[in-house]
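Pasting a structure below so you can have a look.
With one protein chain withheld, the remaining protein chains of the complex are depicted in position.
For clarity, chains are labelled A, B and C in written order, and residue numbers in each chain start from 1.
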Amino acid sequence: MTDWISIPLVAFPLIASMVLLAFVSNGTERMRERLVAPIRMACLVFSLVMLTITTGMFFQYFGDVSWMNIAFNDYEYRTTYTWIESLGINWSVGLDALSFPMVWLTTFLLPVTIIATWNEKSGATYFPLLLMMGGALIGVFVSLDLFMFYVFWELTLIPMFFLILKWGGKDRKYASQKFFIYTFTASVVMLLGLITLYFLQDPYSLPSAGTMTGRSFSIPELIDSARASNVGDNWYLGAQMQKILFVMLMIGFLVKLPAVPFHTWLPDAHVQAPTGGSMLLAGVMLKMGAYGMFRLPISLFPHALYHFQLALMIIGMVSLVWGAIVCLGQTNLKKMVAYSSVSHMGVILIGIATMQPMGWAAALFMMFAHGIISPMLFAVCGAFKHHYHSMEIGAMRGMAKHSPWLATSMMFAWMASLGLPLLAGFVAEIMMLIALWHMISLDGWSIWWMVGPALVLALTAAYYLWSMQRTIFEGGEKGQPPANMVGHPIPDISNSEKFAMLIMAFFTILFGIMPWIGLDMMDDWTKQIFDGLIIFVGKGGA
Amino acid sequence: MAGTGSNTIIDSDMMQFAPLIVLLPMLAFPVILFLGHIFNRNPFWKATMKEGGIIALVVMAASLVISLLLIKDHIGGFAGIKDSVDFLWLNSSVYDGGTLEPITFGFGIYIDHVTVMLLFVASFLCLLINIFSIGYMNTDPVNEDRNHRFYAEFVLFCSGMLGMVLADSFLWLFIFWEIMGLCSYLLIGFYYEKPSAAYAAKKAFLTTRIGDVFLMIGLVMMWDLFGSLDYSVVFDEANIAAVAAESSGTLQWALGMMFIGAVGKSAQFPLHVWLPDAMEGPTPVSALIHAATMVNAGLYLVARMFPFFGSEFLQDDLVDLAFIIALIGGITAVMAAAIAFVQHDLKKVLAYSTMSQLAYIFTGLGCAMFLANTLDWHNDEDAHYIVIIAFGAALFHLFNHAMAKGMLFMASGSVIHEVHHAHHHLHHHDHHDDHHEGDDHHDDHHDDDFDAQSMENMGGLASKMPLTATAMLVGSASIMGLPFIGGFWSKEGIIANAWRVALEDPRFFIPAICVLIGAGMTGFYMSRMWLKTFAGKPKTEVAAHVGPTNTWIKIPLFVLTFVSLSAILFAGMGFTHWAPDSKYGLMSEKSLIDGIAYEINHAFANSDTFFFILTYIAIAIGAVLGPGIALSLYGGNLAEGEKVKAWMKPIIRLNAWVFDRFHFDNKSVANSGLSRALENRLYFDHYYDMAMLKLVAGFSDKSADADKNVVDGVIKKIESGSQSISKVVRSLTTGSARDYILMVSVGALAIFFLLWGVA
Amino acid sequence: MIDPAWVSALSAILFIIGLGGAFTRKNAIIVLMCIELMLNAANMQFAAAAVHHGDPTGWVYTIFAIAIAASEVAIGLAIFLAMYGKHETISLDDVDVLRN
Partner (left out) sequence: MSGVENVEPFGDGFIAALCPELIIFAGLILLIIVPNLGKGTVRIPGTQTRVMWFLGGERFKLTSNPRLPAWIATITLGAAFAQTILSFQDGVDRTAIVTDSGKQLMLVNGFSRVFELIFFGALTLAAFASMNRLEVKGVGPNLSTDDLYNNRRQADFYILMLTCGLGMSVVALAQDLFVLFIGLELASFSTYVLVAFYKETKAGTEAGMKYFIVGSVASGVGLYGLSMLYLWAGSLQFNVLAEQFVINGTDPLPLIAMGFVLVGFGFKVSAAPFHFAAPDAYAGASSPIAGILATASKAMGIIGLLRMLLIVAAPEASEDGTVWLTLLGILSLVTMTWGNIAALGSTNPKRMLAYSSVAHAGYMLAAITAIGAWNWDDSLAGDAGESAVAVLTALIFHLVVLVAFKLGAFLVLSILESDGDASRLSSLGGLAKREPFLGVAMFIFMISLAGVPPLAGFVSKLLVIMGIVKVAVGEIGAQIVAGGDLGLADVHWVWWLAFAMVINSAISMFYYLRIGVVMFFEEPEEGRGGPLPSGWQVRFAVLACLMVTLFMGVASDKLLEICEVAAQSLNYDWN
């Protein structure tokens, strides 16, 4: 099969953007200004090509692919090249129902982000950085090799670091470093876990074992061996080791997600990040955490998963509730939106902790839906900041009057995020609720677990409505524009921003009305992974 | 019994078009929005298309036509359910203690008697309100350039209501329910620049959202019990039997949770606070939300639960819930009516009236549920009849109230519209004369203190707006339950059933007494409203200059007046019967004349002595005592030279006579603490606001601080702490070579001793 | 003949004196001398061990070590000289431009 992933989706964006960056950053100021338009166009065109490829993949245009019937731990478009033979490291890529939606989402968000931030300053370096970000993110999702996974995992930090550092707000230095160090710290712990996992193999037992170490970094092979040994009275690596490795991997993923109490890097990063950075950060980068959870700990360590079910549930609940409560106390629009992401990521954790295929499908769909909605939230915040030079809620009121497009976009995004039915976010929320209650009644948990989600459903509405009351409504002729806006004309969002908003809104509605487009394959995947777990549950693992 | 029993799929050609009822308005939403945005100032768009009003009209008319055809087929076939998954929404699976169970959520159309009733009410009223809106919205300068937004949101709202009614599962009911919530939010906040409107919109959404949360939980619980939310599954007797055997308690909780959702949506105590504030929206919106659609959603939801209450397998299991439904209704009926006593705002009186009347329907439903749940009505013919009548009375009241209240709102809108116009004309005229400049329409609209909605600024309008006054009169009479008019037929039934139940279960005396007293209170405040507005002398200069209203507004008023007056026809057709049960089909057993005769006989000459007396007590309280007091307090004769239509003369004369003869001073009552409490809406809003501000906002502010200073503080502490540790560590590098040598020596010694120890 | 053990003991004492001196004295030259003492202690030990083992390699080691010591002195003095040129002191305590 032709390798549709390695070059066009990963390597080319990375290399091309690096070359562009190297070329541009060594040029003169004038050259950089002149190059903005062609570079932007090139980035857009290439990101559209990427989108075309992934969309074509979805429609099974490139080869005989069936997203619905992939066996668990089997991958489409799988390609493997030897990378570092002695360590068993391969360049191995592939897609399944877990990773494909994320890859598509990334390729979808890239052009949207480029369009939404069409007039970002220093475009000659900005757009290549976005492209690089995209390549790295896709790299994370397509990796079927632990080493490769980790490499891309960390690689995403670098463009984001620069995006925040160069285009960020006032405290960008603090925020970018905090973001980098915080997530890096967590991921090195994860790395140690990965390495420990790596060495807990029978030497030379796996096909792609390294010539020097005798172990393999291959994710599919590891999962296979885990599945094979999680039978009978055995647990893969033994119960204790599963728990240890589970915790170590989860540290990396939970911080990335982020879950309370490891979330404080996120508001800082988001508030300071430029719009494009925020869009990709919230849209895809946070999902890396959830993706990693599914790809590794959940697939590998069912015993530990059951063992830590309660812990996950608590963390998820705390994230959910705490994020929402803190949201209500924010006066900064972007910070509020950032905390709402924390809250929504709690939904993912709860979905996982339900130990129900439906809960997991809810988590997967939440990853996807939030990946479309939250960029829109941040695009709105960015436009708000761009036009009114302030991020304070209430700095500009009566947007409905003078900026109807922005007001409409804002209301749409806010409503989507608070889980309005027929928009994408609701699907995940209702599925999570159903799965949670099902688990509560099935496993005899206390019904008080329902209080958290119930409270948050109301709180989410409260903070979103509260902020809309002070931005979209009121004001008008009587509304006071911010001090620095007095006497200036108040423009509505630009055409490119409108276009980006419309696209995002369209897909939010599309996946709200027809969630099965994405959900079917997720459902298939969760069922398959769960099939293996049932055997496990049967032997009293829970 | 509705829903259950027969799962026959009716063969109606219209069935395939049924989704269009929902889809047409839904698709019109973006069309109107974008066209309006593009052709905002285009004269054709403005004058001919009425800024989208015509598009809306067309789609609503189409919806109504399809609905009517569907209803016709339904009546003809009269056989239950169309249950089909036309549209697959999502698939998933759950782990069920051993196996993976696939589950599916899809959208389908479900038609039964309750659906048909609501479908007619919704599509009919939506169309009328649409017509009214064209007359109302497009002539108000304040709406300039944003009417397309109104129509877009309007059609989406209608789509939500129709979808909710047609949906074949509780999940899709909820989905459309929420879409209505969004639209009510948008429509209430239509005048976004008014802080009060923004506040009211938020309040409406949040309050109903609280109910919705419970509804969602209820749905989830129910799903867990049945493994589905489709009506065809959950109403299946076999499934209910299975659930009842295991966890009827959980089912009661689930239904209770869902009922809280209904309480929020239908503005019942204690989630009623949003409804009066929602009057901030344009009047057609008030009509839409309060009469035709949204508030009925809660009733519809409760009515949908009937199969559970009526199930043989759950007999006597859901009594408590039935009581709670009736109780909430009873409390709200009295409370809202009392608050309505002291309102000066025309629309707010109607709002509280709505609340109160919905409470009646809840009480009626609660009682019907109780009867269905306790009586052995599947086998006992008499019991069956009682249950059907009780349920039918409540639904029929829904119908009557929707028609009457829709008309009242539109009529009040017409009044307000004209008063406002008159005021504007006067004011603008002065303005023009004085300053010779005619700009700032908006400013003078908002800046001055004149309140076009206040009844204190009206009076004596009966002569100036004859049709409106008539419509208002008929509507009020229908709500009051004056004999032979509209709501009388259904209200009597509700009161009677409440007492019937109270005799069975003494707890029900509370709602029973409430609804009886409420009848009198309704009589008082509705009369008061009409009298203050239309009778007496004009209270302001403005009121003296009010002119007649336009045709777009007149049409719906006329139609609805007719509907309200002819409620007996509907009653005679068996509306009170056929809604819940196919057995008492429309004209299937009786002719229309028979039906009417039966109804009249049943109402005025009940064979049971208790109910016979009760009927007349209710009539005495509701139609004589309440209005009588109002007559003696308010109104009086019209100003000199004012003429009214012939049919209104007796009313005016009666009023003048009573006013002169029995007028008394009610200042001490009006100034009492209770009155003040009522004016402050019994302080509910106050305490809710306090709770929001002090508790929730305060707590969240504290939490935000904690997040910043404690959670993130730990991180910052680690950072600053490591910097200070670094300082200490670096200070060990003193700069003196001797110290370095010392450290080397110490290190060497340490190694020495360590290895010595090992050795 | 003296028992090599005694020589070893002496060398140990010398070493300790050298090491102690190195970090107690602040004159660079004296510290250099102390370092020489330490080297010489090693030399003595080598010599003693050579006798002990009857292995001539030890003496070779000694000779090399002496050469090392000599060049160390040369380098040390040169560095001190350069330092004196800039700092005008050879007291180790007073030369602390670089610290922390």
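In this text, a residue touches a chain if its C-beta (ideal position, glycine included) is under 8 Å from a C-beta of that chain, and two chains touch if they have at least 3 such contacts.
Remember, it's a predicted structure, so these values are computed and weren't measured experimentally.
Visitor: So which of the visible chains would the left-out chain be touching?
Guide: The chain that is not shown is in contact with A, B, C.
Visitor: Consider the whole complex, including the chain that is not shown, and state which of A:S122, A:T196, A:S441 or A:S494 touches that chain.
Guide: Residue touching the absent chain, from the options given: A:T196.
Visitor: Thinking of the whole complex, not just what is shown, which of A:F12, A:F62, A:F184 or A:Y306 touches the missing chain?
Guide: In the full complex, the listed residue that touches the missing chain is A:F184.
Visitor: Which parts of subunit C face the unshown chain closely enough to count as touching?
Guide: These residues of subunit C touch the chain that is not shown: 4, 8, 11, 15, 18-19, 22-23, 28, 31-32, 35, 38-39, 41-46, 48-49, 52-53, 55, 57-58, 61, 64-65, 68, 71-72, 75-76, 78-80, 82-83, 85-87, 92, 95-100.
Visitor: Taking the full complex into account, what residues of subunit A touch the chain not shown?
Guide: The list for subunit A reads 22, 25-26, 83-87, 147, 150-155, 157-158, 161-162, 165-166, 172-173, 176-177, 180-181, 184-185, 188-189, 191-192, 195-196, 198-203, 212-214, 229, 234-241, 243-244.
Visitor: On subunit B, where is the contact patch with the chain that was removed from view?
Guide: Against the missing chain, subunit B presents residues 719, 722-723, 725-727, 729-730, 732-733, 735, 737, 739-741, 743-748, 750-752, 754-756, 758-759.
The rule we apply is simple: only the chains that are shown with their structure count from here on.
Visitor: Between subunit A and subunit B, tell me the centre distance in angstrom, where each centre is the average of that chain's C-alpha atoms.
Guide: Distance between chain centres, rounded to whole Å: 39 Å.
Visitor: If you average the Cα atoms of subunit A and of subunit C to get two centres, how far apart are those centres in Å?
Guide: Computed value for the inter-centroid distance: 64 Å.
Visitor: Quick check: in the complex, which residue numbers of subunit B touch subunit C?
Guide: Its residues touching subunit C are 730-731, 733-739, 741-742, 745, 748.
Visitor: Under the definition above, what is the set of subunit C residues touching subunit B in their complex?
Guide: Going through subunit C, the ones touching subunit B are 19-20, 22-26, 31, 92-93, 95-100.
Visitor: Would you tell me which residues of subunit B are touching subunit A in their complex?
Guide: Contacts found on subunit B: 37, 88-100, 103, 171, 174-176, 178-179, 182, 185-186, 189, 192-195, 197-199, 201-202, 205-206, 209-210, 212-214, 216-217, 220-221, 223-224, 250, 442-443, 446, 692, 696-697, 699-705, 707, 711-712, 714-715.
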